[in-house]
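For this depiction, one protein chain was excluded, whereas all remaining protein chains were kept in their positions.
Moving on to chain A:
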Amino acid sequence: MGEPMSWEPMPVVWIRTSCFSGAAADVFYIRAVVNFFSLSRARGQLARGWLIDSPPAQGLSRSGPQVHLRFLNLSLLSDSLLPCSSFPGGDDSASGGAICPVFAQPFASDERILQMADRERRTVFVTVGTTCFDSLVMAVDSPEVKKALLQKGYTDLLIQMGRGTYVPAKVSGDATLQVDHFMFSPSIADNMRTASLVISHAGSGSIFETLRLGKPLIVVVNEDLMDNHQSELAEELAERKHLFCAHPQTLGETIQAMDLGTLVPYVPGDAEPVVTVINKFLGFPVD
């Protein structure tokens, strides 16, 4: 098989995996690839080799593509190419979740890949931002919270622990909740996108980023902070049912009791009205 990683301008189909990363990325990526092949086969075509991730200049994703492209033997030849648009979710912000249900019968070329792809992953992403919030990391690492997460059907726990000193144990294996952690990452947005649930500190940046992505969110308020105005925002948004608000001690109960169906999608704000008033004040004509 030839080296598949060349960035020639030879579009086959773009599967953007830049929004996938971490442990979940591999599975999502394989799913995208498998489904791409099954689609081609269903149409009586054979896909041509190159499955292209974002070119390196745009920030090639960290773990997945190269490795998996190799054992997928992509150098199959075809006589016709699929345009991007014919591949649902293959264009732009492809979500791994959206791709899958479309094709029930994956192309059975590699049992191992299929086994991996068939396993439904539901990741909980925990983020403390740039702060030090050990009590949250300890809380999510507690048996009580892990049990609650398992009961709710989550399979992975990914913890961004920031400047904290408490290091949770990594756990892998199919039977139980898989736990992984890291300190900082420039691509926290990617982790949020692949997550099924986000548990965050009360910083407004993390809160609004998660809400904009439409992910279910539990905000945990840090009681150790002196000037704790941050809880104001979390409580107000919880009252408006955009998220759940918890404290480190009550996180387990909150997870057990939460009903994601009660959450109301957050409509992002708009700076336009403020800017209009400012323009008027300064004497600019109203457009």
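Note that a contact is a pair of C-beta atoms (placed from the backbone, for glycine too) under 8 Å apart; a residue touches a chain by one contact, two chains touch by 3 or more; residues count from 1.
By our rule, contacts and distances are computed from a predicted model.
Between the listed names "THIF-type NAD/FAD binding fold domain-containing protein", "UDP-N-acetylglucosamine transferase subunit ALG14", "Ras-related protein Rab-2A" or "Signal recognition particle 9 kDa protein", the UniProt record for the complex's undisplayed chain reads "UDP-N-acetylglucosamine transferase subunit ALG14". Set against the missing chain, the residues A:151, A:249 or A:279 yield one that touches it, A:279. Contact with the chain not shown here comes from a single listed residue; of A:153, A:173 or A:268, that residue is A:268. If you put the missing chain back, the residues of chain A touching it would be 203-205, 208, 229-230, 232-233, 235-236, 268-285.
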